[in-house]
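A single protein chain has been removed from this complex, and every other one stays in its place.
Let's turn to subunit A:
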């Protein structure tokens, strides 16, 4: 992989740091009037998701990271791996638990997910921003309640638990924002 000098640093560039691929979020030029120039870089570590700041001497270079994002459809899990497919090439790829992480609860069969590949292997699985899932269990709730004050917990088909309004019942399909875990509404039939 090519090396990148500080003057090539910009948002979106993927570099290696502490053996982990990272995404540059911001690069700020810092220089004392009579002194050495530095680049203060805000980066996100792609595996751990940690955001941190690093300072480089201007002109220093770091190794680039072979990272790419691809849109794949989720197929199924065999319990150990989660399998995804490229709908154009029908090529399949398997992600392990560390790549899927907490997002396992938002994986819906045939839904498109964004998979981050590092050296060809999946390191992050990002579900679509909104998914639709059936409620498998929730309390019947009170009749006549339409405002949904406070709501109630509902378990979805994948095991995810979200708060839904009292009028929503078991068996209905709801739309959820995967970034916040919030109920958005009942799915359009």
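We take it that contacts are C-beta pairs under 8 Å (C-beta built on N, C-alpha and C of every residue); 3 or more make two chains touch, one makes a residue touch a chain; residues count from 1.
By our rule, contacts and distances are computed from a predicted model.
J.: Looking at what's absent rather than what's present, what does UniProt name the missing chain, "Acyl carrier protein", "Phosphate ABC transporter ATP-binding protein", "Elongation factor P--(R)-beta-lysine ligase" or "Heme exporter protein C"?
T.: UniProt lists the chain left out of the view as "Elongation factor P--(R)-beta-lysine ligase".
J.: Determine and list the subunit A residues touching the chain excluded from the picture.
T.: Touch with the absent chain occurs at residues 28-38, 40, 54-58, 60.
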